[in-house]
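Next up is a structure, given as structure tokens.
Every protein chain but one is kept in place in this view of the complex.
Chain nomenclature is as follows: A, B and C, assigned in order of appearance, with residue numbering initiated at 1 for each chain independently.
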Amino acid sequence: MQPPADGERPAEAGPSPFERDFLPASEEGARHLWYRRIFHHDAPDERNFDLVLILVILASVVVVMLDSVPAVKARWHAWLYALEWLFTLAFAFEYAVRLWVVKRPLRYATSFFGVIDLLAILPTFLSLLFPASASFTVIRALRLLRVFRVLKLVEYSSEAGVLIQALLRSRRKIFVFIATLLTIVVIFGALMYVVEGPEHGFTSIPTGMYWAIVTVGTVGFGDVAPATGFGRFITSVLIVIGYSIIAVPTGIYTAELARSLQPRRRQVRCTECGLPDHEADAWHCRKCGRALAPEGTD
Amino acid sequence: MQPPADGERPAEAGPSPFERDFLPASEEGARHLWYRRIFHHDAPDERNFDLVLILVILASVVVVMLDSVPAVKARWHAWLYALEWLFTLAFAFEYAVRLWVVKRPLRYATSFFGVIDLLAILPTFLSLLFPASASFTVIRALRLLRVFRVLKLVEYSSEAGVLIQALLRSRRKIFVFIATLLTIVVIFGALMYVVEGPEHGFTSIPTGMYWAIVTVGTVGFGDVAPATGFGRFITSVLIVIGYSIIAVPTGIYTAELARSLQPRRRQVRCTECGLPDHEADAWHCRKCGRALAPEGTD
Amino acid sequence: MQPPADGERPAEAGPSPFERDFLPASEEGARHLWYRRIFHHDAPDERNFDLVLILVILASVVVVMLDSVPAVKARWHAWLYALEWLFTLAFAFEYAVRLWVVKRPLRYATSFFGVIDLLAILPTFLSLLFPASASFTVIRALRLLRVFRVLKLVEYSSEAGVLIQALLRSRRKIFVFIATLLTIVVIFGALMYVVEGPEHGFTSIPTGMYWAIVTVGTVGFGDVAPATGFGRFITSVLIVIGYSIIAVPTGIYTAELARSLQPRRRQVRCTECGLPDHEADAWHCRKCGRALAPEGTD
Partner (left out) sequence: MQPPADGERPAEAGPSPFERDFLPASEEGARHLWYRRIFHHDAPDERNFDLVLILVILASVVVVMLDSVPAVKARWHAWLYALEWLFTLAFAFEYAVRLWVVKRPLRYATSFFGVIDLLAILPTFLSLLFPASASFTVIRALRLLRVFRVLKLVEYSSEAGVLIQALLRSRRKIFVFIATLLTIVVIFGALMYVVEGPEHGFTSIPTGMYWAIVTVGTVGFGDVAPATGFGRFITSVLIVIGYSIIAVPTGIYTAELARSLQPRRRQVRCTECGLPDHEADAWHCRKCGRALAPEGTD
């Protein structure tokens, strides 16, 4: 039992972590066939369904993008509008099928991806009632999130798993870090608002905070920049601070991730004191000294 | 007792590391009740006090921010001014209580957070005597620091502890790094001042150093930028240098943090098979099962 | 034979990983001599050939660069043009020789570096037929890639090997990361397109995405920047996100690389004391001195 090549777990068959708790409404017939197509990802036809779905989703997002480019819109709007409707109906059909094949439709509809699915079709229909409002565009872009349901399922789920576990394990540290960062941002934002003042673009403390975030995050648009000598000195201090603490989230995350990738320990329960996990090379229980079951047998 | 999941220590009851050395003035009665409310953080009413305090602090900072936005100020200044006074009085009351319940008020008043507490109320009162000067705004923003006293106490203290320990252990390395960085900044600042000269915005060596920090920190506002070919070449060299050494603080910190996160090992040699290092909680040698010398004796 | 100092493999003699499968056309005579010169890198004359080749390649790229600088071109174009032809003929000769000495010329011509070699000479000849088109300039710049064939062979091959292995092992994680990143980019791009709108430079969703990449990648040109308060708030959120996830690729890669750099261990259980893991070059158990099973048998 070598340590796993790189944190890979066997790609779980069946529903994804997100949808595991959706049971099929029936065990055979068309309903179950579609259930498998939609929620499973192993048999050829199931995979093909996923592939088509991803392509349609990406295409629909591309359409939304193109429709926002003036030059393209002027020329092709009619076609894009037609495609938009085509995709919307396809998604509507898929949504209906999902509700149909699942045992508890309501529970599905209220799940994270259930809401995303609804948002994918809603705007186009609403645009019939109301004059197409810009905000619909954003909601349409959210369709992209649907790709993740499919991605998450198959071979990438384990990879994502490792990354997310590490993130979760370090969430508290990152919270402490963000809190510190925001405090620095508020104080330097107020400082620059006072030192530089409106005449140099620091029109308010929130503007100063925006500048501080842009600076400490090493983005530096330059739309707001210090002009006085003292302001530039404060900026230098802020940059050195930012430069030093950019190490912190990387450090936190890398250290956690390195732990995730470390060869896992031996999971054998001591027959006497029941201690469940031991070092990879342990022969005796470190608590009670009782000999452990040999390597092969666990 | 497994090795700590991720560097967590049990959330210490009672005063925080910052205030541990403030003893209550009396052991019972209202005075002690308030002492507990303010300095302890475990019982429900103590936690509620913390929660209210954090909210009030955040609210007071938001008021300071809003009051700096011209549009808002024009419209709501009166209300914001009233709120400002409300918060100030609340903080003044809290400050008075703190002095009242602590055994050595002077020592508290001169402690780090004691000063912060005073600064939180001073500006508003001073603004009565003097025409409100801008610098008061910054001091008001410092109120945000007060949040940390509360944050630090409870479950985040251990997380922060790990991060800070790692920072402290790597402080010398980081000092060496900062010294090197500043030297690079001075030399490149002088170089660009000579190469580009005032006509391209490098009006002095300090300005050149400001530019060098902005560049090596990968912020790059663009308010000062090289215009000559040679100046751009020097810039490219500086960027490659900055790009290479940005690895250093991250490397330092990550390596230290990884060490902090490793479960402590016990350095005791097994008297039978001589295996020298064991898990922190081992009682028997994991190889031969022989009992190890008790914790204290190694 | 210590475990490799830092992941170094002995510099392989003979053809590089890229060209290993090109066999010489003949085993002696001028043809083989040239085969050795070109494809081997150990004997002095072979190394000299490499050195000259690298210098010629670099020189030819410098010529392309200089010819693009108006001032230089105005003055020296004739000379640069002559040099360009000189280098082209040299490369053409080398290309011919390579085809001549290799057993399967076609296979070589269709290999990665075979194509690069052809691209190195094609533009100059084509520029005789067609009016010199700008796109040729880019193709000429590709000549630089030819340096890598020589670099890769000798002592750096092992270094590059370690770096590339680590990249390959983390490719899936990095794919997941890039996918997440692009989703964030699309959503924030659409968001800013709607919030800021064309009047602030966000003329379309693709433009918004360009801005989002420039921002989340902490580049921040500032050619497109938020002007409204809400837009700046969204920007701040995006920056904090980018600031937090910049840790992810570094974390992934560092963790993998650290694994690559660890000296390989031998997983063989000592028949006497049962110590399970030993250094790669161990012949005896470091605990009890008992001889270990030979390499092959574990």
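Methods note: a contact is a pair of C-beta atoms (placed from the backbone, for glycine too) under 8 Å apart; a residue touches a chain by one contact, two chains touch by 3 or more.
This is a predicted model, so every value here is computed, not measured.
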- Message: Going by the contact rule already stated, which one of B:I38, B:L66, B:I121 or B:I252 would touch the omitted chain in the full complex?
- Response: B:I252
- Message: Among A:G161, A:G189 or A:G220, exactly one should touch the missing chain; which is it?
- Response: A:G220
- Message: Of the residues C:T137, C:Q165 or C:T180, I need the one that contacts the missing chain.
- Response: C:T137
- Query: Footprint of the hidden chain on chain C, which residues?
  - Reply: 2, 6, 61, 64-65, 68-70, 134-135, 137-138, 140-142, 144-145, 147-148, 151, 155-156, 159-160, 162-163, 166, 174, 178, 181, 206-207, 209-210, 213-214, 217-223, 246, 249-250, 252-254, 256-258, 260-261, 278-279, 281-291
- Would you write out the residues of chain A that touch the absent chain, in ascending order? 218-222, 250, 254
- Task: Kindly note down the residues of chain B that lie in touch with the hidden chain.
- Result: 169-170, 172-173, 175-177, 179, 183, 186-187, 189-191, 193-194, 197-198, 203-206, 209, 215, 218-222, 225, 227, 229, 232-233, 235-236, 239-240, 242-244, 246-248, 250-252, 254-256, 258-259, 267, 269, 274-277
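We adopt the following convention: only the chains that are shown with their structure count from here on.
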- Query: Going by CA means, which chain is nearest the middle of everything shown?
  - Reply: A
- Could you state the distance in Å from the CA-based centre of chain B to that of chain C? 41
- chain B, residues touching no fewer than two other chains: 218-222, 250, 254, 287
